[in-house]
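Before I ask anything, let me first share the structure, which is written out below as structure tokens.
All protein chains but one are shown at their positions in the complex.
This part shows chain A:
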């Protein structure tokens, strides 16, 4: 069953959670990324997300593999939505299950940070007074080495 995917429809949290639910787990951590109305005082009306779908799904899968290396007992599922999203709509859901809770928190955090680094998805903000494709939200120079850095797994 597919555990890492891009969708243009409404995201079901339960569906993502169900993909990592298992008898070995003592914790399931979910991260839900939603559309924020105000960013630094500026009002967003709605967002458009675009993805390079086949590569985005591959990169989400890669994040799952990276998590497996760092937390071998973790199971991960991630879905990201594309298209037009209104305020409070769910853009991303990450579910990680682990035998003990500490790992599920850490792995979940790791997944969202990696999404912001390596997954080819772009957000266009539609403000009250215009629109912009948002660059990288880490607010660093885009790819100083010419490519996104791949972190060591230690």
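Please note the rule applied: a contact is a pair of C-beta atoms (placed from the backbone, for glycine too) under 8 Å apart; a residue touches a chain by one contact, two chains touch by 3 or more; residues count from 1.
The rule is simple: contacts and distances are computed from a predicted model.
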- Task: Just go with whichever of "ChsH2 C-terminal OB-fold domain-containing protein", "Molybdopterin synthase sulfur carrier subunit", "Ribose transport system permease protein" or "Nitrate/sulfonate/bicarbonate ABC transporter ATP-binding protein" UniProt uses as the name of the absent chain.
- Result: "Molybdopterin synthase sulfur carrier subunit"
- Decide which residue listed in A:16, A:51 or A:74 touches the omitted chain of the complex. A:51
- Query: In the complete complex, which positions of chain A touch the hidden chain?
  - Reply: 33, 49-52, 54-56, 58, 80, 91-92, 112, 115-124, 133-137, 142-143, 146-148
